[in-house]
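This is the structure I have questions about; it appears just below.
Only one protein chain is missing; all other protein chains are in place.
Chains: A, B and C, in written order; residue numbering restarts at 1 for each.
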């Protein structure tokens, strides 16, 4: 089975060696290793993707977490095959509710075979949707919407989340969080076509360029400064001349974005695509 | 009626004054004036868009062309309303035949109300299509495909062309040609989404960015160094993961590009859109 | 003499015609006309650059302003040759004082032959400098620094300003203001290399790109949506590896930016460069 191991700690001395030693002694096949050393913060991270015999999985989880405890590292072991029938999603939101709502409806209607384990917001705007669908809601932001992202990670762990879905969650995840859930577990909806319109106002920028085609992009977040956009799905719509920006945004937010997120999440949870060496590839 | 006057000459001394004098004395309303002075070549150009009483049109044409003869300027007078039932098109090509073919079929089938007045190629690759549709064909390129663009302008004048359609014509029009036919008369098909992928290999660039959405753009060519893309129509298609670049290009060239050009030309010749101060606007 | 006429009004009906009529009847040579029609606001603008006999200047000023009064247009007539010995500057600021201070010192020390006619701030941060150099100070911003730019134009007119110097004035001038003072009269200091780093955080962006070279750009502001940067002067500095961003910004703000602005303003007020068809050219 494919197993993803992530480790995050304050420096690389004593991080890579014990984990790699353990894995090589286990006789696992190493499919991918990536390491990362942040230059501004004391943050060292590693991703291992390995092939393991099914019966070794539980013991490996235990042993690696024990290494984490001993070495004071944040270690996670996860396999996309463990819960492939019903992966557990955390749906993270800020103001816009349409994409989250579309995703919850798609799950309810059996269009997407997943479980909405928890909803997390840095604002209260989408709390009503969580109530409507009877899903646990956690507000993690303060009055200004500022987030202590360690709290987010605690929630993700507590709810045993397989995938983190950023459904118009308008905060940048810090590198540490990206690494904790590295390996194709964080799915973001961006409200513009990537890589052309990466900013926070993609509708405005495309409109200022007088484009007639607008789009949204569903992609994995990869914790590398220079990593490109790991696109899972993109959808577009075309407008007539003279349409006002407000109307364009409305079309995008109410129709195109929700549809884009639903299809993107479907592709991931049904195992059609996976992250492989910073690229999204079709899973054979 | 709306009348577009263009004038091109080697310098601005004595270019603007006589034409503007004539037009103001005529009592015409001036809707737009743009001037241009190339800094590397001796090339001065002016565009006037005016409102004229219908009965003044013929006399104004004569008088302005006479000014051109006297002052050694290249002067053109044109009105989109003169031949609005059946505008005459020049279809310019290089290698790819699909967009031109789709356009000719759309004209034949009455989908676009225009007349294919002439086909112009800098290569011979599309000659057969001209023969098939019984349209005059002119090859203007030498063995390397290099073009004397004055010859192109002569042909455009000789065939009394209203609109110049660059149907995957793979040469850059020099500024002088753009000015001779300024005012929304040159329609280009670009095989990528503008403004994101402006280069000569937009499929390759979008593919290298791992995009899943590809597009084509039909736009006016505006003879300003810094002018943005004057988009008439854009169309897109989405591919699955793992599709080879060859296949993407094939889909784009054989399906998306022809459709994009046909719809773009239709919008122009049916008067749905027009160029107005460097912008494409819906014609009221 | 070279004369620049600008006119701004709510629509083009009746704007261009009377001014162009007057100018052509005057027998002036027209060197440049540019027109502009804003698509979101009711804003129409025109720039004329003409050659006029010196003795006609005063009468033309009067007549054109009278046309403005009659037609309810905002009309300005200006010549760079009228006050070429001691052009009058408005120095506009927000927080950073270093560029303004360097400019005032250069004027005091005779390095730049100009007069600091007025200082305008949307914040109070630089008021002390105005007092120190005994220059009239006007605060035009509210508590949030928001500006009524009509008030700015009134001040510029009242102080008979030749050039507007934006010395780290951190507000975007609306198109109407740019047109009122079009023709190479608005000089901006941008704290990054243009066109590569156009945003509001150019140091951060260049730093994130791990550049070792940082720069500043002094340029004319041109009131066209698509106009490129009209660069008057650029200066750069190179840093060693490992320098913190704070230190880079400090070097740039305290040393490179002030020097860049002083040299740029010097080039303009001493007539070394001018704006000519959207380009900065050396004045012969």
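We take it that a contact is a pair of C-beta atoms (placed from the backbone, for glycine too) under 8 Å apart; a residue touches a chain by one contact, two chains touch by 3 or more.
Worth saying up front: this structure is predicted, and the values here are computed from it rather than measured.
Contacts of the undisplayed chain with visible chains (whole complex): A, C. When the whole complex is considered, the residue among A:171, A:204 or A:276 that touches the unshown chain is A:276.
Only one of the listed residues, C:188, C:229 or C:253, touches the absent chain: C:229.
Interface note: of A:1, A:16 or A:251, the residue touching the hidden chain in the full complex is A:16. For subunit A, the list of residues touching the undisplayed chain reads 12-13, 16-17, 20-21, 24, 29-37, 39, 46, 224-228, 276-279, 281. Residues 193-197, 209-213, 215, 228-231, 233-236, 238, 240-242, 272-273, 279-282 are the ones on subunit C that touch the missing chain.
We adopt the following convention: only the chains that are shown with their structure count from here on.
Look at the contact of subunit A with subunit B and you find the same residues on each copy: over half of the numbers used there are shared.
Measuring from the averaged C-alpha position of subunit B to that of subunit C gives a distance of 36 Å.
Between the CA-based centres of subunit A and subunit B the separation comes to 46 Å, rounded to the whole angstrom.
Residue positions of subunit B touching 2 or more other chains, listed in rising order: 228, 279, 281.
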